[in-house]
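Apart from one protein chain that is not included, each protein chain of the complex appears where it belongs.
Up next is chain A:
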Amino acid sequence: MARRRDGVYLDDVTSTKRTVHALTGLPVGVLSFALTAGLPIGLGYCAVWSLIYASPDAWALTATFVVLTVLAPVLVVPAVPRLTALQRRRFRAFLGVEILPAPPRGRWRQLAYHVLALFIGTIGATATAACWLAGVGLGAAIVLGKINPALGLLIPATLLAAPWVARAVAQVDTAAARSLLGPSRSEQLSVRIDVLSRTRADIVAATDAERRRIERDLHDGAQQRLVSLAMNLGMARANLTDTPEPARQAIEAAHEEATQALAELREFVRGLHPAVLNDRGLDAALSGIVARAPLPVRLNVAVPARCSPVIEAIAYFIVAEALTNIAKHARADRAEITVERVADRLHVVITDDGRGGATLGTHRPPGSDGTGLHGLAQRAASVDGTFALHSPAGGPTRITVELPCAS
């Protein structure tokens, strides 16, 4: 969020905080350089120097330097993640910048930043401090009459430049920290893919759960109530034989409509999610739709171990929709469905002897419900499944779908 202060546009951070960031860069940089590069190099230098120049009497000192040099990595290795944490806190506190955690294998990159931190810190702190001090120093010198007051014109320039210098330091430092302390681009992408896969699976599962919930609600609510209503109307119709003709006709009409509504609701609810799929699995649920199909369908199911409910539901809806498509468009005499589990994959093959020429056609006529073959391909893709359509003009048409069982 941008707000205006002292003639400088700021994001979320004040120039004071940026200045503090730049100034703290120096001590933190010195510390991190000392721990990561200074210490081992210094000890190594002492060790080499002692070995070459020290008198044999000072062997204990020489040995100590050599041992310390060899042991230096023992200090450096645990220091790296701690320094990284310190820098991460510094960026968060003063710049509001979140440096994403890098995977542990990024140690060398982190080490590089800690060495670099000395130079960024020194230059950044010096430049920022110089701007502020130059302004203050010029002012003091003019007040004390040491220099020409005309130079006072430089004071606003240096003071105005100071926040910009701090901002530039912050930008350079942030860029360095992001690229060396944070995850690399491919690491970021891999994390992103993990997140996306997970959220997509969640959405697919949530959609499935939602269908089941609606099915259950309708079953326990509207359907029972309608049955009860139809039953009561049926009883009224049976008992009220001596009712006046118009009343009797009204009851009869209401009874017919209630039973009609029940039939329609039943079709709708089964289309949402067939309860038998949960109870008995794909074979039983597919038997139901195959039996209802308006053409002879041969069904072969070989699924010795059931797949996850989401996958079963997707396979079921793919077959149901494919059969509807065949009945509507294929002019087929017969169809065949094979569902087979091979290791952790569910293979679904749907063939018909119709006229062929089916396309995935993303183009759909206006008002269509967005299902069709394209919808089937999308359903398969939503769980990293594959969908292949082979439909030469004149037929036959073959749809091959492969789904991962465990999704």
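Basically, a contact is a pair of C-beta atoms (placed from the backbone, for glycine too) under 8 Å apart; a residue touches a chain by one contact, two chains touch by 3 or more; residues count from 1.
Following the convention adopted for this analysis, contacts and distances are computed from a predicted model.
Engineer: Name the omitted chain as UniProt records it, choosing among "Sugar ABC transporter permease", "YeeE/YedE family protein", "Hydrolase" or "DNA-binding response regulator".
Structural biologist: "DNA-binding response regulator"
Engineer: In the full complex, which of A:89, A:225, A:328 or A:390 touches the chain missing from this view?
Structural biologist: With A:89, A:225, A:328 or A:390 as choices, the missing chain is touched by A:225.
Engineer: Which one touches the absent chain: A:298, A:328 or A:390?
Structural biologist: Hidden-chain contact among the options goes to A:298.
Engineer: Among the options A:109, A:248 or A:266, which residue touches the chain absent from this view?
Structural biologist: From the options A:109, A:248 or A:266, the contact with the absent chain belongs to A:266.
Engineer: Touch as defined at the start, partner being the missing chain; which of A:25, A:124 or A:274 qualifies?
Structural biologist: Missing-chain contact among the listed residues: A:274.
Engineer: Pick from A:258, A:377 or A:401: which residue touches the chain that isn't shown?
Structural biologist: Within the whole complex, the residue contacting the unshown chain is A:258.
Engineer: If the missing chain were put back, which residues of chain A would it touch?
Structural biologist: 216, 219-220, 223-225, 227-228, 230-235, 237-239, 255, 258-259, 262-263, 266, 269-270, 274-276, 278-280, 283-284, 287-288, 290-293, 296, 298, 300-304
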